[in-house]
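Structure first, commentary second.
Here the complex is missing a single protein chain, while all its other protein chains stay put.
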Amino acid sequence: MSSSTSPQLAVHRLDMAHPGDLSALQALLDHGVLAADEIVAIIGKTEGNGGVNDFTRGYFTQTLFNLLGDRLGRSPQQLQAEIPCILSGGTEGVLSPHYLVFARQAAAADAPAGPALAIGRALSADTPAQDIGRWSHVQAVAQAVRAAMADAGIDRAQDVAFVQVKCPCVTSARAQSAAAAGQPVRSADPNRSMAYARAAGAFGVALALGQIADDDRLEAALLEDFALFCPQASISSGVEVSANEVVVLGHSATWRGPLRMACEPMEDAVDLGAVVRACTRLGLQAHPQLPASDLSRVAGVLVKCEPDRRGRVRGKRHTMLDDTDINAQRHVRAALGGVVAGVLGTGQIFVSGGAEHQGPDGGGLIAIIASIA
Amino acid sequence: MSSSTSPQLAVHRLDMAHPGDLSALQALLDHGVLAADEIVAIIGKTEGNGGVNDFTRGYFTQTLFNLLGDRLGRSPQQLQAEIPCILSGGTEGVLSPHYLVFARQAAAADAPAGPALAIGRALSADTPAQDIGRWSHVQAVAQAVRAAMADAGIDRAQDVAFVQVKCPCVTSARAQSAAAAGQPVRSADPNRSMAYARAAGAFGVALALGQIADDDRLEAALLEDFALFCPQASISSGVEVSANEVVVLGHSATWRGPLRMACEPMEDAVDLGAVVRACTRLGLQAHPQLPASDLSRVAGVLVKCEPDRRGRVRGKRHTMLDDTDINAQRHVRAALGGVVAGVLGTGQIFVSGGAEHQGPDGGGLIAIIASIA
Amino acid sequence: MSSSTSPQLAVHRLDMAHPGDLSALQALLDHGVLAADEIVAIIGKTEGNGGVNDFTRGYFTQTLFNLLGDRLGRSPQQLQAEIPCILSGGTEGVLSPHYLVFARQAAAADAPAGPALAIGRALSADTPAQDIGRWSHVQAVAQAVRAAMADAGIDRAQDVAFVQVKCPCVTSARAQSAAAAGQPVRSADPNRSMAYARAAGAFGVALALGQIADDDRLEAALLEDFALFCPQASISSGVEVSANEVVVLGHSATWRGPLRMACEPMEDAVDLGAVVRACTRLGLQAHPQLPASDLSRVAGVLVKCEPDRRGRVRGKRHTMLDDTDINAQRHVRAALGGVVAGVLGTGQIFVSGGAEHQGPDGGGLIAIIASIA
Partner (left out) sequence: MSSSTSPQLAVHRLDMAHPGDLSALQALLDHGVLAADEIVAIIGKTEGNGGVNDFTRGYFTQTLFNLLGDRLGRSPQQLQAEIPCILSGGTEGVLSPHYLVFARQAAAADAPAGPALAIGRALSADTPAQDIGRWSHVQAVAQAVRAAMADAGIDRAQDVAFVQVKCPCVTSARAQSAAAAGQPVRSADPNRSMAYARAAGAFGVALALGQIADDDRLEAALLEDFALFCPQASISSGVEVSANEVVVLGHSATWRGPLRMACEPMEDAVDLGAVVRACTRLGLQAHPQLPASDLSRVAGVLVKCEPDRRGRVRGKRHTMLDDTDINAQRHVRAALGGVVAGVLGTGQIFVSGGAEHQGPDGGGLIAIIASIA
């Protein structure tokens, strides 16, 4: 097979001036850096509150698919059913609104040989409100993860570096509808329901990667047994989707190019060591902060984190969970943004709260995509 | 002079379960670790919102002086006029509510020789609402700083490591009263008035340390010319004080004991290098995080920081200043808490927003107190 | 029995400048309007957020009992165990921080004859974290209500106009302690636990007033069967109490004086008719707002309300329950403050969210105390 037919992953990290500003992507398309039909997925952070009533995600999504629809001459609705657009709201503290565009292109003749970073994607069927946080939800996610691995050309679970899933959640309105239909939702509390959705997503990834059995008695472990976690899973949840969107990233010998990815579990919210370890695995030198030359090699940073539900970090009381004024996820995103930006030297970090079962209890994970030097 | 008459500074870093919980200090007094009349100052972080309507500071203060009044057989009001109690509200993210008790004790026979960390304090006269943020306010703070230096036995400005000032501010009610008396306040906006108070405090420290001239034309530079800053000043502002409370920390040959202090300006909100430099100056090894043995030597960490008013950190847009839901100071405290806690490995950090003129524009300072190894 | 020995209830509605400001009460004591030992209970609204981390209630309470302790030569702790001080945080919108001081005095010779408004109080034993929201909690409240009726000299349930209860709740710390002791709390979510506490309080009042049976199977109805409610119950919940504090208000032939009370259930958050009906029962003319002469007769206004959990008010979607930025109780207090202040013409209204089982589902109650013309 000639090298020209090998796929190569391109990752573009782009600024936005507001959630409806896709001008940076538009410019890439205009200048031919990227073709619209090469886009596999989008992962981004918008500047909302990250909660049920965060409409910055829907606004960005609508703008994105209008743009792609125009370029491809297809309906935005169709495209939205094909291309995962996974957004996390909330750019607290030093975090900066941005998005990562993942594109599958033909490898350049001089592209470094593989194994290189590969991408695959899949969308599940719609998950109805009453199924969210149930075992059927876990199974639906797992099936989509397997489909995304196949799409990436990754056979072995051990080659999967990172799985991003966006799950639907339950709003007050959806809870009412389900209840009226005699099918009560697992939790009518919107924030709790988002947590169940994320938990089901994490279990779904673990199931697909062979880390747990397909046993519906495990449904009881969701949001209960936090010793169970999947260190490759990054899950978000939002009102704007009704199906589970999955993006798998991993290394594959059939792909070429300079990109590599390292993912490390974080033991707690101040686990600076994990951040440095992820850098080191990619040859990035943090002494204590990346020099500009190394920062320029970084293509994307993704973090999941969690306000420790036991109320303490390293033995000291935190106040995130008892704060009526600021949602706990907003607190922890701001803090983790600081921990990670201190090392990386940039606020363009995808930090997403709600890390239930996606890392050690009270911690989470950090994943970095970088070019080899 | 025999060693038994040399003073020695003790710093106790204490937990609190809520803003009215002084049980940790009570235990120290009960067990004779500390005598009530040895207490020179308190600096603490309470779990309020840090704004005009943060009453956790007043609650803690009332509880503290009731306790000390009981022990000393004096009125709480008298004690409050003597002992600076400088609190900053807001324990966002991983920050943990705590307070530092600074006590002046007779040096133990085996205490390390000086120069050692010394403390002094002073209170200005009351600053009326209409004077806040004016040059007369600057002069009042400067006079109190000089008095606090004398109290500490520090003659030279260069030996001053850190000056903490708590300034009064203008509430809606105080602004109304002043206006009714024909004396308008500099700003009727509560948050803006707190900023003016902090600016005047920083200029006051700079004036006392000989960094600027006593020229009232400089009043126009407050909150305008951010190239002017005092790298030793840490200022907070709150409704619960009517006078300026000053605490000076510095090294003095007449004091003994193991404590030393290092203060470093921070260039911006992600200046991890400054944190590590402050550690290194005290012999604390951050690779990348302090080991437990080094953390146990740390007696206090004080940080001032600021959401960059130009809207960017390292060239990337932040959203702190445009957020109607979360006050910008709460954002930046959470982020800096992450940056510093990543290195130190603890959330017991005094991080205070509102760093106008207290470090480089968009940055601030970090000060660490530690025992010599 | 001579009229001089009949009791008479005095209700003073007092301003506060901040949660630690009891100067208005101090002035009444100084001027002999009131003696400290005549105070039976305090009900007030402080300007916190009304949530778990609202410390304005603790601050006010500490200040109050310090003041009364000074006047009575007794320990504040003892007094706090005797005198219910029931505070609700949150003065959203036009609501104004204030407190009602209820005093039992000897009737003046010319006091109007009874039946007049009477007051009684009681405190339960401490409710441990694991009992909150359980049937044992309901029983403890009921027992305290009966004790308070006896204290007021009210024999018949039908003469009870209004029962205010402040219940303890579960913080993260208390939940951890209980779990560590093998006794899990009913909900570890702080807001949910406050809701359970309020529900148990309402059931406790209903039990005491003979409206439900003492059947522990009803425990399952808490926060589930909202058709069950007690139209005389007003319950709040907070971290600052560990026992249930009960105040009963009702009409008794053994009391004299001009005060009367009317309580009306509110069907929903915009039930203006209920407000006007309560006024009318007391001879207050709302056309559409009380004239000044009638407003001057009003001694206290107490409202309980609830963001409709079905997400709609009069068929139109509200957004209170899906808002990540503002707690739903803060939303609804602000709205009800507007509804009631429109009729009364004042923001000195005790409006407390969290009306679970204290009125029709999605509604609540309004109670007014006024002098007869």
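Letters A, B and C name the chains as they come in the text, with residue numbers starting at 1 for each one.
Rule of thumb we're sticking to: a residue touches a chain if its C-beta (ideal position, glycine included) is under 8 Å from a C-beta of that chain, and two chains touch if they have at least 3 such contacts.
Please read these numbers as outputs of a predicted model, since none were measured by experiment.
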Contact with the hidden chain (one of B:Asn66, B:Gln105, B:Ser136 or B:Gln176) | B:Gln176
Contact with the hidden chain (one of C:Ala24, C:Ala106, C:Leu228 or C:Leu272) | C:Leu272
Write the list of subunit A residues that the hidden chain touches.
-> 17-20, 47-48, 53, 55-56, 58-59, 62-63, 66, 173, 239, 325
Which positions on subunit C touch the chain that was left off?
-> 15, 17, 47, 49, 91-98, 269-270, 272-273, 275-276, 286, 288-289, 313-314, 316-320, 325-326, 330-332, 334-343, 345-348
May I ask you to list the residues on subunit B that touch the chain which is not drawn?
-> 49-54, 171-173, 176, 188-192, 309-311, 317, 319, 321-325, 327, 330
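Basically, only the chains that are shown with their structure count from here on.
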How would you label the subunit A and subunit C contact, same or different, if same means the shared numbers make up over half of all numbers there?
-> same
Distance between the centres, which are taken as Cα means, of subunit B and subunit A, whole angstrom = 39
In whole angstrom, how far does the Cα centroid of subunit A sit from the Cα centroid of subunit C?
-> 46
So which stretches of subunit C touch two or more other chains?
-> 53, 173, 325
